[in-house]
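Yeah, one chain of the complex is gone here, protein chain that is, but the others are all in their spots.
We just call them A, B, C and D in the order they show up, numbering each chain from 1.
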Amino acid sequence: MIQHADDAITRDGKILILAYDHGLEHGPVDFEPNPETADPERVFELATHDAVTALAVQKGVAEAYYPYYETDVSLLLKLNGTSNLWMGEPDSAVNCSVEYAADLGADAIGFTLYGGSNHEIEMAEEFRDAQEDARDHDMGVVMWSYPRGQGLKNDTSSDTIAYAARQGLELGADVAKVKYPGSADAMAEAVRMAGPTKVVMSGGSKTDDRSFLETVESAIDAGAKGLAVGRNVFQRENPTQLLDALEGVIFEELSAAEALRQAGGDPDAAAE
Amino acid sequence: MIQHADDAITRDGKILILAYDHGLEHGPVDFEPNPETADPERVFELATHDAVTALAVQKGVAEAYYPYYETDVSLLLKLNGTSNLWMGEPDSAVNCSVEYAADLGADAIGFTLYGGSNHEIEMAEEFRDAQEDARDHDMGVVMWSYPRGQGLKNDTSSDTIAYAARQGLELGADVAKVKYPGSADAMAEAVRMAGPTKVVMSGGSKTDDRSFLETVESAIDAGAKGLAVGRNVFQRENPTQLLDALEGVIFEELSAAEALRQAGGDPDAAAE
Amino acid sequence: MIQHADDAITRDGKILILAYDHGLEHGPVDFEPNPETADPERVFELATHDAVTALAVQKGVAEAYYPYYETDVSLLLKLNGTSNLWMGEPDSAVNCSVEYAADLGADAIGFTLYGGSNHEIEMAEEFRDAQEDARDHDMGVVMWSYPRGQGLKNDTSSDTIAYAARQGLELGADVAKVKYPGSADAMAEAVRMAGPTKVVMSGGSKTDDRSFLETVESAIDAGAKGLAVGRNVFQRENPTQLLDALEGVIFEELSAAEALRQAGGDPDAAAE
Amino acid sequence: MIQHADDAITRDGKILILAYDHGLEHGPVDFEPNPETADPERVFELATHDAVTALAVQKGVAEAYYPYYETDVSLLLKLNGTSNLWMGEPDSAVNCSVEYAADLGADAIGFTLYGGSNHEIEMAEEFRDAQEDARDHDMGVVMWSYPRGQGLKNDTSSDTIAYAARQGLELGADVAKVKYPGSADAMAEAVRMAGPTKVVMSGGSKTDDRSFLETVESAIDAGAKGLAVGRNVFQRENPTQLLDALEGVIFEELSAAEALRQAGGDPDAAAE
Partner (left out) sequence: MIQHADDAITRDGKILILAYDHGLEHGPVDFEPNPETADPERVFELATHDAVTALAVQKGVAEAYYPYYETDVSLLLKLNGTSNLWMGEPDSAVNCSVEYAADLGADAIGFTLYGGSNHEIEMAEEFRDAQEDARDHDMGVVMWSYPRGQGLKNDTSSDTIAYAARQGLELGADVAKVKYPGSADAMAEAVRMAGPTKVVMSGGSKTDDRSFLETVESAIDAGAKGLAVGRNVFQRENPTQLLDALEGVIFEELSAAEALRQAGGDPDAAAE
């Protein structure tokens, strides 16, 4: 954690990462609810929204589209990732070098660590190289800290998420992306463990507007600095409205209901 | 995917790769239908056909023959590949460095990724190095994206091929070579998933002229940018005629029947 | 073992390492007895105590806090370490390069070796690189010499700890941190085996003031040069008082009772 | 395959490699029939025979003796090799770097590939590095192409040897050393598959003069460019006579009988 290393992907110390590596991690199935989201251009356009402080993509997508968006979008290059065609103990290929990410104009790097996996040690050592190289290039470092693998039964328990957040601090991440541990108290504990490393919650699979925003509100109240969101934005019919609402919750610290109202949504609507 | 990185192996944005690495991948058995095709010179001669935009060979064959063809043939150096004497979980040796390929005059590199294999992660990391080195040498990057291995029952299902095409985009290939997924709709889906990465269908084992060309026509109609073909050309008695017909289907967007007629073939002949 | 290589982390040849890598090795559970100790700043403040000759932390904690303490604290950067989410044969990821540690201002490096583990050979080779790089940067080398793994039933037997101390000497550590082998005689044997490599005992889990200090006194009497302590300091209600007492035992060679009395503690109190 | 890369180890395009790495591969047992052949000097003397175009030895033997023979003998440094004390899936240690071989004055490198072994991929990648480094030093490349390992029942079948020869071409060897596939037709097929890569037959275990020479004659007639021979020369009582006869068969294309007669042997003698 180096002070200000993540300035390029934060706004007033808050973060909203639009994550779009699902084509690699999950495959085309994640684009089915909203087929045109298979087109990266749609998501780059969304990333120009003021609420979005960084767009997380893999190397190939950055190569093809970022040249057209480099003035309007901050690039968080996700260095590792793997298809789910492969079904072994959790692991992730390093698909992009830090130097290449820097050449592409990345502002920060993203890196997954599967704590508890049989590949944890190898992944931690790959993270070391990436983190130190990122420091050389003055790029921020975001860890997707996802305990997973042999012996881990419930990977969103309060203890596990707190540990995951702490790994972010101990290993030198500026930002730790963790799953929501189920309650504001548990999120507060994770935030406390991460110390100066900023904690952002991971959006997860799509839920309805109101309950999603309330979870985000609860995380922000608990001290999280923001959100990394993918499906909950791009699988929506009106993703801009949700980004408007997220801007309210994260940067203006509005309640979920108020933010949704200001964004033109219906806070009382039932789940989609 | 870098715009124009693959110019040297395309013609009007279309691609016809003549692939000739069967001697390594399958062994001499693939030359039996047409024994003289064991002689690389025969295939280099075919590669001078206007329809062929690149010839894909392994390092040793390029070393021995390409010096005589470098003005007439675009070289796509296939970097990895393995004999089928070895029968483990799908994997492939990297037989040529990018720097050496550049010294040989290669215009592009070819690289196999077996998504779903226990070696997927290692192969993806080898691909990373090859891709980045190829960028340094301004060479195009073609991925043989072939899901295969533990847990993959049907490797030509629509979902699998669409995922394979998407891996090409996400990991930074200019061209993704995939198997034909059985229908034009499925191919269109793969093309859509690949975005700006050009999809070419893999020729597969030899079939009769008409049905082969109709499959190619269907792939082109679905948005594929071309074909990578080996046995369906060099195992034929009259490979030039088929190349003439392929030129019609791929570059002039003729129907299979019309292209075959113009090439002097008999569109109504039964399978050989 | 290079004479004076460890000067920056010793005082009159004695050592008191405050170890604070528990957030990585054990997770948040170690902060529960004294929740505010999750905040590294609390521990950096403790490390400014005159008795503390070095503070051992992982890279991320050093990055975030050491810039504010570099004049008052000697930094012992612990290079390797792993979460206990992972439950395989003992091993440890190298989370920080020596060069990066030097850039952070580290005075010495710390490195765990699990003698007897199936990963002993790999860890010893990683230690080799770290030790030689540390010599290049004039940094001291501290080995956490912890036999552990397949076939090792009792890892604090006299023979095992003596062997562990000897490994420190043979492999080139300036300081070997070993567990207390149960008796002063056994500790003396370990000290004898380590020759010029300084032996420090590892504090272990928290016990009451008096018995903890008596163990330290016994180790010092046996020739140990000091102590590496974590939980027995930071899990205490009054850690400063214990550091005062440790200063007496280690640097002034007072008895445990006398040192505790001078520090204002009650030598006759029952265990907490 | 680079034209003329192997000039230093051929004579009029033909090759006779005297192989002497048995001390490593098989151990002292191979010297028992003729105990003084344990002394490398005896074999270096034989290698000065005009018929011998290269002597294949491991690094240590080259270091000790080649300085005295560098004007009279062409050195083919065998880079990899392993004792048969080890009994796992076929593999081979790389005992000498190409740079070191060049420093020793080697004219060419030798490298074993066990196609079909579980280590084929690793060996092929080691071969890649060796081959490319050899090109940098203008040294010829000889592949010992020996399919062996899991799943390979008969490693001298016609198909297997043809495949082995083809691997030599595809991977960039100037010369492929293969076992005799049992008939002239099968050898001709292997030669055809290797294209411009020169095929030499491997001498194998010792047989009588006449039948050995007839096998060589058959191989030469089938298009092989020569022979790599060890035990069939150095285990003989009169190795010079056999080298004289081999010169006739390989370079003058005499029949086995005629060559043996000219060399002073008895073409009608029964097997030893």
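Just so we're on the same page, a residue touches a chain if its C-beta (ideal position, glycine included) is under 8 Å from a C-beta of that chain, and two chains touch if they have at least 3 such contacts.
Here the structure is a predicted model, which is why all the values come from computation and not from measurement.
Visitor: Among D:I9, D:A47 or D:V61, exactly one should touch the missing chain; which is it?
Guide: Considering the complete complex, D:V61 is the one touching the chain left out.
Visitor: Considering the whole complex, which of C:P28, C:G81, C:G110 or C:P147 touches the chain not shown?
Guide: Touching the chain that is not displayed is residue C:P147.
Visitor: For the chain not shown, which residue from C:A162, C:L227 or C:L242 touches it across the whole complex?
Guide: From the options C:A162, C:L227 or C:L242, the contact with the absent chain belongs to C:A162.
Visitor: Which parts of subunit C face the unshown chain closely enough to count as touching?
Guide: Answer for subunit C: residues 1-3, 115-118, 120-122, 124-125, 127-128, 131-132, 135, 147, 149-152, 159-160, 162-163, 166-173, 189, 192-193, 195-197 touch the chain left out.
Visitor: So which bits of subunit D touch the chain we can't see?
Guide: 21, 23-24, 27-29, 31, 38-40, 58-61, 63-64, 81-83, 85-88, 91-97, 100
Note that in this section only the chains that are shown with their structure count from here on.
Visitor: Hey, how far is the Cα centre of subunit B from the one of subunit C, in Å?
Guide: So the centre of subunit B lies 59 Å away from the centre of subunit C.
Visitor: Can you compute the centre-to-centre distance for subunit A and subunit B, using the mean CA position of each chain? Integer Å is fine.
Guide: Taking the mean C-alpha position of each chain, the two centres sit 36 Å apart.
Visitor: Would you give the residues of subunit C that are in contact with at least 2 other chains, written as numbers and ranges?
Guide: Not one residue of subunit C touches more than one other chain, so the list is empty.
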